[in-house]
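One structure follows; several queries about it will come next.
All protein chains but one are shown at their positions in the complex.
Now for chain A:
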Amino acid sequence: MYKILEAKELTPNIYYMVVEAKRVARSCQPGQFVIVRTDERAERIPLTICDYDREKGTVTIVFQVVGAGTEFMSHLKTGDAFHDFVGPLGQPSELVHEDKEELKKKKILFVAGGVGTAPVYPQVKWLHENGIDADVIVGAKTKSILILEKEMEAVAGRLFVTTDDGSYGRSGMVTQTITDLVNEGNHYDVCIAIGPMIMMKFVCKLTKELNIPTVVSLNPIMVDGTGMCGACRVTVGGEVKFACVDGPEFDGLQVNFDEAMQRQQIYKTAEGRAYLAAKEGATHHGGCGNCGGND
């Protein structure tokens, strides 16, 4: 069992947990992820490592409730425990391997969307600790679901917050802010975009035009996270890759996003039912007209 030392709600839909997981904390790097299970019937849920403390042996995760699995997780409180917590999985961000002096010469732009702010944070923090200031754009639909603003502010070179509805910070999508920054004369050597698949798709469309190499972190459906099942396969530069072992970060300008988004839909109906069952208990037996199921 993996004890939850701290659990809190960041927004009504996004949760933050610090979990005791000594082996993961000892060996993880920014960009990697874990897979967790709440109990012995639960799904295996992949989540990016948001922060870690090697001394205390803890790992921080931040997740958004989107379906049955994350709904169950959201009920866990401080003092509860995860049944399973495995990692670190996937490749560390390329940044970690790069020569620090070379890195210092680069202008880096991070683009975080929604809960994607969480996985961006450890990378910005790592750069900050190595004396490198990066520009960070954080986008959210609306002010109430903005997360980790203070934490990010503390480690980012410049932080630009934008909301789709203009309720806080700048107004509009993250792509608008990227365009503005570039028009204001900012030059970027590399962009790292993490957020919903659709956001990453449009960021890459723009950065391709602007000639900015872009790294994205993909979140396809996964089961084992060790290369065993192939559920996570994505097409990058015309080649099939397993996101759990080859990624999750890839050259965004090469990713086939349309295919990746389509593959995320595979279990949509089945999952929708599971979610309703989780929320309403055993009362959902179809007939709601939404899920198409009676079984």
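To be clear about the criterion, contacts are C-beta pairs under 8 Å (C-beta built on N, C-alpha and C of every residue); 3 or more make two chains touch, one makes a residue touch a chain; residues count from 1.
What we mean here is this: contacts and distances are computed from a predicted model.
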> When you check the chain that is not on display against UniProt, which of "NADPH-dependent glutamate synthase", "ABC transporter permease", "Acyl carrier protein" or "Sulfate adenylyltransferase subunit 2" does it turn out to be?
Replying inline: "NADPH-dependent glutamate synthase"
> Which is it among A:30, A:46 or A:88 that touches the chain not included here?
Replying inline: A:88
>> Contact with the hidden chain only, please: which chain A residues?
In response: 23-24, 26-27, 37, 41-44, 68-69, 72, 83-89, 223-224, 226-231, 233, 235, 240, 245, 259, 262-263, 265-267, 270-271, 274, 278
